[in-house]
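Heads up, one of the protein chains got dropped from this complex, but the rest are sitting where they should.
Up next, chain A:
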Amino acid sequence: MSPSDIKPASAPALACSSTITLSTIGARAWLVEAPGGFDLPSQRRVWSLARLLASGEDVESLIPGVTNLLVLFRQIPPDETAVRARLHAAWEQAQAIHPQGKLIEIPVDYGGEHAIDLDAVCRHTGFSAREVVRRHHQSQYTVFALGSAPGFGYLHGLDPQLATPRKKVPSLSMLKGTVTIGGAQAGVSALTGPNGWNAIGYAELEVFDPLADSPALMAPGDRIRFLPQRIEL
């Protein structure tokens, strides 16, 4: 930890592990990383931080990630210390918010020709294919953030025992709509293309329409349920 990461004197004393980590990407983008685990309380506080910063006229864009937030300023901030103090203060002010997201139900064909990594998930977890499918569709998921491709949602809520590392060699052309597991996260691929997540099923799903009033199907805070439509093992 560098000295400038130390919290401002006015903030209440907290253990180091509870403070944010700050870094830059280029000259005008700051990445705020929440302390703690890959969990809903951390993400809720990130959403709250984004809401607080959104009112700043000098803020161009806010890109929530998974327990982090990228803050893009319109101009290059000349005073690094001031930015650090401001982001720390905003984090202290940020309280976990509980957006009442919509519930999106996604019918899934589990197994079959698109589930090319189901065996790998079984080997890694020690579960049968049937058990992987059962645990996958019984969980309820929360959209943490969108990114990687237009409308792609990073989904939290995967049964921890289903967590399977991303593939060392990505699939070159994974079909749009493929239902996947990437580490401790779940997802449905938004575009046909290279993909390093593990494919276990397929859903007929359009997650992004650039011409629609609200282009993305999912929004952070939405809840997702997968409904088994067909299971082919």
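The criterion applied here is as follows: a residue touches a chain if its C-beta (ideal position, glycine included) is under 8 Å from a C-beta of that chain, and two chains touch if they have at least 3 such contacts; residues count from 1.
Here, contacts and distances are computed from a predicted model.
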item: Options "ATPase AAA", "4Fe-4S dicluster domain-containing protein", "Allophanate hydrolase" or "Fe-S oxidoreductase": UniProt name of the undisplayed chain; value: "Allophanate hydrolase"
item: Option touching the unshown chain, where A:Thr19, A:Asn68 or A:Ser139 are the choices; value: A:Asn68
item: For chain A, the residues touching the chain missing from this view; value: 23-29, 31, 33, 38, 60-70, 72, 76-78, 80, 145-152, 154, 183, 190-191, 193, 208, 210-211, 215-216
